[in-house]
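Only a single protein chain was left out; the remaining protein chains are all shown in position.
Our next item is subunit A:
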Amino acid sequence: MTTVFFEYTSTFNLGEWSLNSPLKYSSKRLFYEDIFSPKTITNNMTSNSNLSNMRRLVEQLKLEASVERIKVSQAAAELQQYCLQNAGKDALLVGVPTGSNPFREPRSCAIV
């Protein structure tokens, strides 16, 4: 197994082949199989399957166009309402009592 060392910052194409490793996470050392392996998504397709792909896309767009929408003002008002309703319970906004550990089991005091 040959090892190849090189620097890179983003995905790149080697003709119709491409890297299928997670570039965001991988180290700079790659193996031969990593570089020369086929793309799984956009293979060299026959014209027939290109047609099918386009049909799928058109069907998908039709579906998306038919989605029922509401006005942004109404949607924004409801988001704001949810925020304000729950703001009191939000411990990261309001804070926990100073010096306490929020992970301690809550002890309840009973009034005798």
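Keep this in mind: a contact is a pair of C-beta atoms (placed from the backbone, for glycine too) under 8 Å apart; a residue touches a chain by one contact, two chains touch by 3 or more; residues count from 1.
Simple rule for what comes next: contacts and distances are computed from a predicted model.
Novice: There's a gap in the complex where one chain should be. From "Small ribosomal subunit protein uS9m", "Guanine nucleotide binding protein (G protein), beta 5b", "tRNA-splicing endonuclease subunit Sen54 isoform X6" or "Serine/threonine-protein phosphatase", what does UniProt name that chain?
Specialist: UniProt lists the chain that is not shown as "Guanine nucleotide binding protein (G protein), beta 5b".
Novice: Need a quick check: the contact residues on subunit A for the chain that isn't drawn.
Specialist: 11, 20-22, 24-26, 33, 40-43, 47, 49-65, 67, 69-80, 82-87, 89-99, 101-104
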